[in-house]
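One structure follows; several queries about it will come next.
For this view, one protein chain was removed and the others were kept in their places.
For chain A:
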Amino acid sequence: MNATIAAMTYRAMLGRRRALLLLALPLLLLVLAVVLRATGGDDLDTSVQVLEKLAVGTILPLLALIAGTGVIGPEIDDGQIMYVLTKPIPRRTVLLTKLAVALSLVLAFAVVPGLLAGLILTGTTANVAPAFGAALLVGACAYTPVFTALAVFSRNAVTIGLLYALIWESLLGNFAPGAGAASVQQWALAVADALTSASQVDATVKLAAAVPLLLAAALGGAALGITRLRSLTITGAE
C-alpha cells in the first residue's frame, strides 16, 4: 500500500462528477427501501426481489465496474500512469493500492447501502439483511479485482464489463440457468442463500462451488492485474 497513490486516486475518483455517479444508485436503493417500508410494500417477496435484483444484481456490478476500472483505466488511457510508474515503487504495490481504494469505494457505495436497505426492508426477519450484506461483501471482493484487472488489460474495460454484467449475468442468467455457473452474481447469491432461512432466496450455484470460485475471481483478478501492470507497455502517439 502506498498512501500517496491512495490519496491521489481518491481525489481523482471523488473530486469530480464521478462522485455523484457513485452516489446516485445507492441513494435510489435507499429511497426505494424507505418508500416500500412506508407504504407497506415491504413483504418478504418484494424485499428479496429488491435486494437480489437491484442491490446484488445491478448496483453491485455497476459500482464495482465504475470504481474498479475508474481507479486505473483513465490514467492508463491518457498516459498519466507514467508519473506513478516511473518511481522506485513495485508495480504490485501500485496495483494493490488502487485495488484497495476501489474496494473501499464499493464497500461505501454498494455494500453498506445494500445492508442498510436490507435492514430497512426486512429488519431481522430470517437473517435476510445480514445474508445479503455478506453476499454484497463477497461479491464486491470478487467483482472489483476482476474489473480492475480488465482496466489494465483493455481500453474497452467499461464496455466489456457492462456487456458481462448486463448481457451475461442478467439476461442470459434468466434464460439459461447454466450461465449462472460462471456468474459472480450467482456465486454471491449462493452465500446469501446459505445464510438465510428465507425460501425466497434461491441461488443456482451451490455454496461449495461458489466459495472457491469467488476466491479464484478475487485472487486471480488481483494476480492478473499485477502481472499485466508489471509489463505495461506504453507506445505513445506514433
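Note that in this section a contact is a pair of C-beta atoms (placed from the backbone, for glycine too) under 8 Å apart; a residue touches a chain by one contact, two chains touch by 3 or more; residues count from 1.
The criterion applied here is as follows: contacts and distances are computed from a predicted model.
Trainee: The hidden chain: which UniProt name fits, "4Fe-4S dicluster domain-containing protein", "Stage V sporulation protein AE", "Pyridoxamine 5'-phosphate oxidase" or "ATP-binding cassette domain-containing protein"?
Mentor: "ATP-binding cassette domain-containing protein"
Trainee: Using the touch definition from the top, which of A:L28, A:L44 or A:L85 touches the missing chain?
Mentor: A:L85
Trainee: May I ask you to list the residues on chain A that touch the chain which is not drawn?
Mentor: Residues in contact with the chain left out: 2-5, 7-8, 11-12, 15-16, 78-80, 82-91, 230-238.
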